[in-house]
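As you look at this complex, bear in mind that one protein chain is not there, while each of the others sits in place.
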């Protein structure tokens, strides 16, 4: 019976069987009996491969480097990472290696060589997942001596002479001047706060090492297993590594979608956490689908879809009935090529034993199994057109997240919160969103939003200059140079070419300190962050003390404040109308998403509501009443 | 005058003079002048012994190993423990030694030999308190190299070959396989969470070492001071060491009762903390009396009774007038053989200078002195019958606390909270409770409750099978094997022999997410934890979505949810009535406890209330109005 389902998944839903290889490197080198033991594992893998052949499945093979074996750490203790507290991390857990470790590079090459030698040309193999959730558990950075040496080397390439580095970091402040690159320390365990510019360079260097390690694996696999595609499973609300940069060397972006697990990590009030505890926030999966579709240049998968309660959040509720079906359709509506569920069967042991699967530990199908089966049947009856462009473009920048993490200036300022509040507004307005990195072509979009872009590089400015639609730029944009300094012309720096104004002061406000603003769209109480602007442009919105909040020249607008959801809604609605995008106002739990001529409608709320479909529309799935949780 | 009181205590109240020896080992080995100095201390001790002779006191001698002297740590730095952060702890404070340290064993033998040589046959000596609050300040576990070696040795004995260990821990997950036992690491400082099975083994090993150290002392004392009894002072809400296991080698269990100090450690809402700030929660001392009476196989003492404000809680209020008298009577009502007060006199110096005593720092009697004097007088007029069996048995398991500490799965799941909520309900119902470890004989009890027992060993199952009364089993019971894995037959595992049902899913809920349940006893709003059950048994209580909460076969019931106090009260009242136990509903601050034909009634509340005594009853102490704080 399960065979049928599996084939059904494989043939109809386009489900790919992903065989995680975690923890399989260890046995490899056992002295004396290594090959036979390893052969056992190979055999297990071959089971998967054979299944692939028999059931018509295609196999994506994960590389096993996230979990170096014990003996390797014993033999080369320096592969173990150093933490921010100055300690060498222990074996145990996972991701216990340092990106900069030469012996670990060597061992990586060795295991990939063996892997590709055996499976590189296996007929069931179609692609590789390189590594696994790179940077998870705060493992992007390392503070070991080898990392420090590599950091110095990278700085040498970046800066050339030491004087250039001292100038870039302005080490004259607090007497931080280095006499040569061999003196540079990693920015941790300092008595007072470290200089923000080296901190930003530390993030950049870590990204560089992460990318290099990914490339290293891709090149090895490419050479020995030709014709396979490469992907990686990124995470939710995670910016320690820039996914756009990493994906340059990948064919497809993938992400791991845990809508309930992510609830506890979002800065929502407790009552909203409770409200969405069993459904996930209606925009959280959608946001990441759009983000990683952008990261994958149009191609993305959900590599791990939550199928039930998980084990790693502070609270792990069971999804409401139908949610796995809804989440799957939401992914498809956003253009996912594949939705894969983690895990096939709930493992009854070790760290993740409380992580549900499609099947229970007793090998019986679990709730999600039947929901996925239903999607597979629905899919078989519904031809899915390719995903087109959205009407709205959002510019997203991991570097912005770093800048504000390093110098938030106000405890409530959080880049992802700001971005997510922009994104959510468009969901409530019924408008689809495409997400781009700074510098990407923004042509053809009726409305472009830049929630905040502190460092504006030349290509980003050019892309914004050449945008066709309205462009809304958020607070603190252009507020820093590439060296994390205040630009000489003051913020918004290079953006002054488009927006002739100067931000002469910024302030952060404590929770509860709200100021009244008034304008054509109503009255708003604003907090968190406020700027003072000098400009000849008349403000479109003012505080009651007269300070301007919103400025416009031509199709460019600048928002000099942290927006409340109400302000953002009113403003974006107005801009969307001006841009001819026909925004609507969806009730709280309802969401729309288009894919070609199809309109998908999702009901995350607890009530049955009427579908706001125009008369005469044809319902392919569901009907004109939106039942929780899904109609389309 | 004080001499009289002391004799009064000794003769009438049965008060034993406990001479703590803390801090007396230090001078022992001073090169050159050791013996004379030490003699001084012996002299001080002898004062106590003489007093014993003169006043008819019997002396319980504490062994002084909780505070190794500075020179010992200097000479053998490895006796100092390693903390979880990977650091060697400093001298200073107390309990600064590692259970696994061979030189500390040696020195322990030496000091005990000297102690027993001098006092082993002293006529005033009747017993020993072995060590002091073993494991206090988080000192059960250690992370030093010697401990690691001992852990490996213990694993060798437990598992035999390395393959057995790898299988028991399922090290295949995240590639944690060890090639031999010399590779096993202590589970700390890992980048991601450690495997829960080694963590559980770490707890077990720590218990093993603690027991071994206790045994080591008992054996030495036994050989050199024949005929003395052995006791140990356990703590409140403390499970790092299993007291049942430790007490196997003791004659009498004792505990240190700090009803006010414990308030801040209990997970009570702030308003309840304020309500009971001066009285202690009405069930907290009672619960521990019952627990340690079970631990001591019927024999227990209160070794340290709080006599006034203490120094170590975040807030240290003064007990309400009469509370020391009430606490003493509560202990006696629960079967305490001795109630000893800590301390005799408030020490005006060092860490505990703000810890009140029976006497003030200026040698004047403090408030508690007179309250104890009154109890002594009351006791002299009242023959106390032996304590009999209670109508309700509660099964308590330290291992359960470990399992849920290692994998709570929901931030609010706490074993002691659950146990205490069961216990409290019976106090409100006016029913006495006996507490047993899993596997103890439950014959003769009308009602047995098992708040939660994740690992059900053969003897535990057998004892439950042979119970005479109704048996109520709580959530997550039988949910794990001995290796902390999900049992192949799913939870409640071995308990399926008694309760034919399968728990196919569990979920944890965030605070504020409550689900409505309905049944014969009313409507309840339930949160924290919910299970889904597959069974042919009809549920006795359901959620409004149809899910079953309570199942029954014969006299066995299974509760598939974290119970609210209201549900627990309704359910236990109903079961108690069915069992013929005549529960009543006591007002908030009132409690009853029986000892033979005597009924003790305690009023923890602020108001005078009428005694709910049947007409014609004789009042031995107090009258038919319950004044705060005590009547009987």
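Each chain gets a letter, A and B, in the order it is written, and its residues are counted from 1.
The definition used in the following text is that contacts are C-beta pairs under 8 Å (C-beta built on N, C-alpha and C of every residue); 3 or more make two chains touch, one makes a residue touch a chain.
Note that the structure is a prediction, hence the values are computed from the model and not measured.
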| item | value |
| --- | --- |
| Residue touching the undisplayed chain, where the options are B:102, B:123 or B:348 | B:348 |
| Absent-chain contact - pick from B:117, B:137, B:523 or B:582 | B:137 |
| Residue, one of A:383, A:511 or A:615, that touches the chain absent here | A:511 |
| Those residues of chain A which, in the complete complex, touch the missing chain | 85-86, 169-170, 172-179, 183, 185-198, 407, 409-412, 483, 485-490, 502, 504-513, 530, 532 |
| For chain B, the residues touching the chain missing from this view | 22-27, 30, 64, 67-71, 74, 81, 83, 85, 87, 89-96, 136-139, 263-264, 270-271, 273-274, 277, 308-309, 311, 314-318, 346-354, 356, 360-362, 364, 366-367 |
